[in-house]
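Just one protein chain is left out here, and the rest sit where they should.
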């Protein structure tokens, strides 16, 4: 009968291609990493499921009028989702440790070297003909080294939407892999004695400082690097709501319902870029390799800057906390704490590492502004 | 004075038509059913109020740039609202009883006969000239028999937007009337002895099964019936968030803030289709009658399949739980439980009836996929 | 190097104009009022921050594809945000005190005189050539006297979007200043003896009355003044959800997550109208002055109506509660309570003042409908 | 021209304020009628709407919750 | 013409209902296979996924919370 033939022609079995099959397996693999391995589950579960949905053959989900494509157009092409997530990050971030010791901002600056080294690497691979990245694409790939999901998605959405899927997957995967990637690099660059350094207790930070800091940061960005103002501005807005103490109901909703809703749809929308046609291309492999390199270089430069600061400063600085400068909040700070404890069981570095950790968020947002200014 | 005349010409009293007056009364009637009779209040209160608003003369609310029309365009024409609600349903659904006894899926399959019988009925009424439904419209009307609000709205939005108001009102009204519609049908088709049958306690279901089930379901849909993938996919996504245990904050928001917000605007948007011009047409009467028939046939075929399974199975099956296969979660399962208790005061059928109940949700989403494939 | 020149040309320092500098200071001033002085912080913090963001030079935030401009287009031009906020206000409002003593509606009516007197004033300033307001603009300015933020934003968005920033800032600022503006006016118009009048305890109000009231109000608006139906309809919908007792989960979400999310984006979107080009114009000064006059006249006419009612009524009416008729819920009711306590330490006027206070919300929504009908 | 504008303003003020007063006066009347109607025909102290109608009673809900909990964790 | 419509309806009914049954029958099979697979290869009572893997343990979370609290309010 004709109708049965119609079912068969419309079925996934008939229309499945190898590429889509592979990408469904990739999506399931991301779900496995998120659920069983607990790697960044909020994003890998939503991106992974979105990736599976996007590769179902014969139905518009990640294309045309499909839900995931609409979500992508409304939320990512416009930049709305990563900016709102960044507002939520601001509302969840305690800048206290950074305010107690502002010089940890240097560690957050140094760790951004991974971003720019990777940009150079991507252009280098193009120069030798292995890859074919434009400057805009290279800039978007470099941002993976910022270890900050919404920043990477925002920049990729602006500069290289065709690479967004691979960049987001790389960024979140490597953020999840921080506990595996960072310790060997840290240990290779520091001595046991350096890792055992104890740091002086952080001073108390007043509420007035907490309230003024996001405003100071915003004004500095406004004066010097306006292209970073959308990202940094939303971060500062979320943080001001958190700290000002008079809009707690807004801050509470931002930290919960709002960021959760946007995370769900951001993940699905990013997943819509995991279609076989866009993801199974040679550049994806390049992006995954370059992203890993970016992380490693960022970690190393943060640690080296920590060593330099330890020499120059009158107060001791444990160079291990430099690794937290890549951001990946709060995973990288927790890794620094663990590595410090291994070398010295009395050494609680966690709060000291939170300074460079949140400095890394600011640092990569600034680097994103630089990228958008130069390559945009 | 001219201004006073302008007030009079702009007033509702001057512009009111009989049709709008009738529809405002229909809207108030839905509010009465929702508030005083407590029939599906979440939807009847919002749809009813939307219906009243939409029939206020002389102001754009359900047309042009009015809020309800914008909401309809953004949320229903795109399919976004019913799909998000379905994600919420997934996050609220416990598939455990179904996993403990997967054969109850047959009951959920049988109860979908109401859908296809009604499709035939709608085409039959057209053939004899009483109504004038196209195949697409008949398919959308049939889905009322699925007893699943978001599925009915999704299919009507795709296949027959002009009938959406009547279809949604019929679907939710009959879902609310399940405690009145089903018992006489069940009793007519079963003996007291059959209704008294006790079933063996359900086995325990592990978390791994709960996590894998939505993925198995999604992959099967992807391979066999991709046209059902948007609906089933969102159901599975919500359920995976619920069961995977690593994204509880997303699951919690989906079950509360997100589904509540979307329910409010879904109801108002559906209400915008209760304008006199669209609702007070002969086809509405046909839809209401056909919808009732669909419910009755679905209930009957579920019960008859229960009787068949009881004969063929080595474990006893109480045919009453077949009635729960129409979905209308959890009302139909509760009705089955009540009918079972009447026949045998020691007979707690509730969990046994939840299996076919949630199977009915899957069944009608699959039937929706068939309709969209053939009629779309 | 060329790149460094590019940074310098792109920097805020290079592109800053005096106007933008002034407006950034205005935004910081609003933040100061909201955070330190605690004036309407939910709105002044969000509007103030949005104002700072909007005046950062060299980046699209409040223009083009910038987040704040998108938010403005989606949420304010369409009227969606103020309407949803009004739904939330309905869900937060207890009409009980008004139902216990419906005649307090007259106080809410009288206080709207501020609106129409200001309309006349704006046209008068135009007639003498000091300002240049059209009738539409004068109507939008008058609504400031309604002391109701979302109503003012809704009307300004419909009638005079170019003045929206100044009108919203004036409305929220004066609402915050109610404790300073109202007491001298009240005292000038009443004797100590009048302010000491004690009122009879309010009767109990049944749930049936609470449920029926929003429907009665909606039907009256539908029959007499449909142009007020969008605003009043959403207010009634929110209130019906609150009082009907069967959709508590929708009501709870409306009162929390939904209104908070919309408040954040409403504030930012209003802030996007604080750009130097639109705000630093002579009309802004006129709007600020006229808004203050509107508040004062509204307060005075409410008090005078209270005196009249006290003479005509058999139950005593403390004229102080008339001042609460301007709305500014619940600040104005609290001010009335304080002034009453000063004159008579046993005089708890709070619940008596809540009646005219919520009546003022209805009154200004009705006045908004009149304005949209005549000037729209 | 200026006179026209003022005239238009005065007219708007009178008609507008009149409309607000007429409307709220009618609302006073309608509300009073409604309260009288409720007092006469729906006098039960809040029970009309707060009593569970067709919905499940608290006991039913509790029983269902217990049944579900037992099902999910049969060892308890 | 009318016959055609009825014929189309009958055809849709048979094929549609058939599809639903075939699909749900396959789902019964797939679910049963999946449960058997889980029973054989992932038998641990719920521990596969509920045990904290790489995430912080409850103690770690508590320690972090205490550290943060101390930092914010050193007098306590």
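As written, the chains take the letters A, B, C, D and E, and residue 1 is the first residue of each chain.
Heads up, the rule we're going with is that a contact is a pair of C-beta atoms (placed from the backbone, for glycine too) under 8 Å apart; a residue touches a chain by one contact, two chains touch by 3 or more.
No experiment lies behind these values; they were computed from the predicted model shown.
Put simply, the missing chain touches A, C once the whole complex is considered. Contact with the omitted chain, checked across A:324, A:343 or A:359, is made by A:359. Residue-wise, the contact with the chain that is not shown comes from A:138, picked out of A:138, A:177 or A:320.
In the complete complex, the residue from A:9, A:25, A:180 or A:208 that touches the missing chain is A:208.
In the full complex, chain A touches the hidden chain at residues 98-99, 102-103, 105-106, 108-109, 112-113, 115-117, 119-120, 122-124, 126-128, 135, 138-139, 206-209, 211-213, 216-217, 220-221, 224-225, 244-246, 359, 362-363, 366-367, 370-371, 374-375. In the full complex, the hidden chain is touched by chain C at residues 1, 3-4, 7, 35-39, 94, 96-97, 100, 179, 201-202, 204-205, 334, 348, 350-351.
Just so it is clear, only the chains that are shown with their structure count from here on.
Using the contact threshold fixed earlier, the set of chains in contact with both chain C and chain E is A, B. Path length between chain D and chain E in the touching-chain graph (shortest route): 2.
The chain pair with the larger count of C-beta pairs in contact, out of B-E and B-D, is B-E. Relative to chain C, the chain whose mean Cα position lies farthest away is E.
Averaged Cα coordinates give chain C a centre that lies 22 Å from the centre of chain D.
Between chain B and chain C the centroid-to-centroid distance comes to 41 Å (mean Cα coordinates, whole Å). Looking at chain D, one finds that residues 12, 15, 19, 48-49 touch two or more other chains. The set of chain B residues that touch two or more partner chains comprises 3, 7, 35, 38, 211, 221, 224-225, 244-246, 256-257, 374. Per the contact rule defined earlier, chains pair up in contact as A-B, A-C, A-E, B-C, B-D, B-E, C-D.
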